[in-house]
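Some chains have been omitted; the remaining ones sit where they do in the full complex.
So that you can tell them apart, the chains are marked A and B in the order they are listed, and the count of residues begins at 1 in each.
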Amino acid sequence: MTTPAQRLAELGITLPTPAAPIANYVAFTMAGDLLIVSGQLPLVDGRILHTGKLGAGVSVEQGSAAARASCINVIAQAQAALGDLGRVRRVLRLGGFIACAPDFTQHALVMNGASDLAVAVFGDAGRHARSTVGVPSLPADAAVEVEGMFQIS
Amino acid sequence: MTTPAQRLAELGITLPTPAAPIANYVAFTMAGDLLIVSGQLPLVDGRILHTGKLGAGVSVEQGSAAARASCINVIAQAQAALGDLGRVRRVLRLGGFIACAPDFTQHALVMNGASDLAVAVFGDAGRHARSTVGVPSLPADAAVEVEGMFQIS
């Protein structure tokens, strides 16, 4: 049995110290066996990985990298919430918001950057329901935002 | 007592074989008495029923038909998850994303296509909370996307 922590190490991913919200909300809440993680931006070392919009300067490859970075931050918040990612029984849902031009249609390819990472880290338990939609803009001009819901033990 | 399956038959609706996601996510997840269904597009016989945007070529009537088709696909995924739609205790929430021009304001009328179907199929158990918002674009240029959350037994 490979653990999520081992898979992260194999992927060469060091989870960042999760970003603290700078307002009257928190990065995660828990109720029973549910863990809800706030929408995460693709913050890497304190900077947004890709700003701007898909279909207007940001490529699908860059957007996918931003989705992956956002998902790493979702997982970092889960780690902070749980102490041990082995407590994740299932990634129930990822919500993907893709900042894009009105004629952009490849949202799914962008969001795959997040989905592929979830499965790489959690295996079958990482196979999640997801909803992916376009948005005209996101906080801090981020290209992507990803939120998460987990079943935990 | 009329069952959801009987109501579908009365409505002349044959649930489609649900679309399999073509990426590292799944069409539904379950945790305890919750069933979460991924955002569904208005796929009918392998084609998107209406592409484009409300307020820019797609009429409210077409959008409502697309919302209804998306909701049929949500129900088809629930059927695949549960085997028997009689296990649906409540449609807890439908999320509606309406691709639209910035000056469009009739999102609620569009989403009624989904809401009316949920009640037609599930009766009082189909009366759901919902959030309806505009988006600049959706995967595959679909006019509408609908996601679902159910309480199940």
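Observations
As a convention for this text, a contact is a pair of C-beta atoms (placed from the backbone, for glycine too) under 8 Å apart; a residue touches a chain by one contact, two chains touch by 3 or more.
Bear in mind that the values here come from a model prediction, so they are computed numbers and not experimental data.
For this complex of identical protein chains, the structure file gives a whole-complex count of 3 copies, while the figure shows 2.
The rule is short, and it goes like this: only the chains that are shown with their structure count from here on.
Once the centre of each chain is set as its mean CA position, chain A and chain B turn out to be 24 Å apart.
Contacts from chain B toward chain A in the complex involve residues 22-29, 31-32, 34, 36-39, 53, 95, 97, 99, 102, 135-141, 145, 147. The part of chain A that touches chain B in the complex is made up of residues 32-34, 89-94, 100-108, 111-112, 115-116, 118-119, 126-136, 149, 151.
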